[in-house]
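Before anything else, here's the structure in question.
For this depiction, one protein chain was excluded, whereas all remaining protein chains were kept in their positions.
By letter and in written order, the chains are A and B; residue numbering begins at 1 in each of them.
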Amino acid sequence: MVKNVIPASYSEALKLLNEDSYKLIAGGTDLMVQRRSWSETPPEFPENVLYIFNLEELKYIKEEDGYILIGSTTPVEDLLTNDLTPHLLKEAIGIMASPALRHMATIAGNIGNASPAGDTLPILYILDAIIVLESVEGVRELPINEIITGPRRHVIKENEIIKEIKLPISVFTNSAFEKIGGRKADAISKVSFTGAVNIKDDKVLDFRIAFGAVSATILRRKELEQKYIGLTKEELIGKVDDIVVDYDPFVRPIDDQRSNKEYRKTVALNLLRNFIETL
Amino acid sequence: MAIIKFKLNNKEVVMDENPNLRLLDVLREKFEFTGVKEGCGEGECGACAVLINNDIVNSCIIPLGNVNGKEIMTIEGFSVSKKYEIIKDAFADEGAVQCGFCTPGMIIASESLLNKNPHPTEEEIKTGLSGNLCRCTGYNSIVKAVKGAAKKGDGLW
Partner (left out) sequence: MKDISTSVLKIDNEEKSKGSALYVSDIKIPGMYYAKTVRSTIPKGKIKKITFPKLPENYTIVDYKDIPGPNIVKMIFDDQPIFAEENVTYYGEPILLVVGPEKIIIADLVKNINIEYVEETPEYGYVNSIINYNFVKGDAKSAFENADKVVQFDYVTGYQEQLYIEPQGMVVEVEGKKVILTGSIQCPYYVKNAVLQALNAEDSEVTVIQAVVGGAFGGKEEFPSLITTQLAVAAKKIGKPIKMIYEREEDMEVTTKRHPSKIHMEAAISKDNEILAFKSNVGIDAGANTGLSGVVLSRALIACSGAYTIDNLAVNGDVFITNTVPNGAYRGFGAPQMLFAVEMFINHIAKEINVDPLELRLKYLSKQGDSTSTQGTFRDPIIMKEMIEKGMEVSDYKRKKIEYAKKDVYKGIGMSFFLHGCGFTGSGESTHINALVKLRKDKDDKVHILIAAVDMGQGIRTTMMKIVSQVLNIPLEQTIYDLPNTDFVPDSGPTVASRTIMIVGGLVARAAQQLKEKWEVGVELIVSERYKHPEYIKWDEDNFVGDAYPAYSWGVNIVEVEVCPVTYQVSLQHVWSVYDVGKAIDERIVLGQADGGIMQGIGYGYLEVMNSKDGKIQQKNVTDYIIPTSVDSPPLDTYLMDNPYALGPYGAKGAGELTLVGGAPAVALAIEEAIGEKVFNIPVTPEYIMELIKNGNN
């Protein structure tokens, strides 16, 4: 007999997860679509289900020790209107889906779904997000790029819940987030670009680039970014062709019903070039 | 099965039910509401929109389990309010009701928006309605209706 449980508290949820295997459902904006069945019949959940969306313990945003801490099932719409939310994350949320979906969508869901086109993921990667996982055995922290290993694949254990997202407070002088969907709202990303730099006293102190929907997981290559630390602004802009050449081999999008690989690749690199040239 | 308690149009409800069920199906089948509709079943068109704690959501992708402890308002519940009167009159005045299938959802979206932002700009109205698809009106008259409602209902939101 399948169990569908609404836990009364976070600790009860952890306990249950340790006793049996459950499919975790947060807002349901991805899962309920994936498991759709004929109308008026129950969606297809052949496994046990644990409802974590309403756990108040996981809904918060606060600042602590140089980090912004976000409870994993905070609806993204709440983050949109909070002063603590980093600017880039607000930009990504602002053009994500629709108000109705944003009231139910969560970062936990984005991570758990691990789609290459997940809307908040490029921001998590570029901000060096640390994901806090918790189980009855304790807490462990992993950088986001170690959590997601491929489309719909992650290393979260069966008895673990994504508890919190830790975003190191970063300073950027310029940043940009561009999501290219089929239309201006309510669209799945064809390709996305995020860029963030910190230029102080005409020296590049920080240079970060991430792409969404152009590879199996979010594309960020720190070793390429490192090459451009220490340059002056003018030198950085002057190296735009090199930078594009650097990223070219890693941008490997696919053809699907929404777009084709030539378009995705060309636009990804155009966005990169445009970001640098307009610094 | 699980016990799920919530408020529906200001009435307390307790159900012992499969929490996986779509809220849309529960509202249409168990409570016989017709104002929530299935246009797409994937949370894209907004024809199934309801308010949960005054925020617009798509009931076709909400599992019943997630409404535990919440307050749900459908168009039927909203339609007894003064705010509804103002919005629906504004829709009528602008010719914003054609086939009507998106209309309850659009009205719910308008309420959700005006609740947070009583004097939205045209851009903000469009964003507020961005999860509700309409094929008949081209949105023009609906945006004008929301503008008109905001003006007329000054003080209510």
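In this section, contacts are C-beta pairs under 8 Å (C-beta built on N, C-alpha and C of every residue); 3 or more make two chains touch, one makes a residue touch a chain.
Here the structure is a predicted model, which is why all the values come from computation and not from measurement.
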- Query: Where the complex has a chain not shown, which of A:Asp119, A:Glu134, A:Glu164 or A:Asp186 is the residue touching it?
  - Reply: A:Asp186
- For the chain that's not shown, point to the residue among A:Asn159, A:Thr217 or A:Ser259 touching it. A:Ser259
- Across the whole complex, the chain not displayed is touched by chain A residues 37-42, 98, 178, 180, 182-188, 257-260, 262-263, 266-267, 270-271, 274
- Task: Identify the residues of chain B touching the omitted chain, counting contacts across the whole complex.
- Result: 32-42, 44-45, 47, 74-76, 79, 88, 91-104, 107, 125-127, 129-143
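We take it that only the chains that are shown with their structure count from here on.
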- Just curious, how far off is chain B from chain A if you go by their C-alpha centres, in Å? 28
- Which residues of chain A touch chain B in their complex? 4-6, 25, 27-29, 32-33, 36, 39-40, 42-43, 45, 49, 51, 53-54, 77, 97-101, 103-104, 184-186
- Which residues of chain B touch chain A in the complex? 1-2, 4, 18-22, 24-25, 28-29, 38, 41-44, 46, 49, 52, 55-58, 60-63, 65-66, 68-70, 109, 112-113, 127-128, 130-132
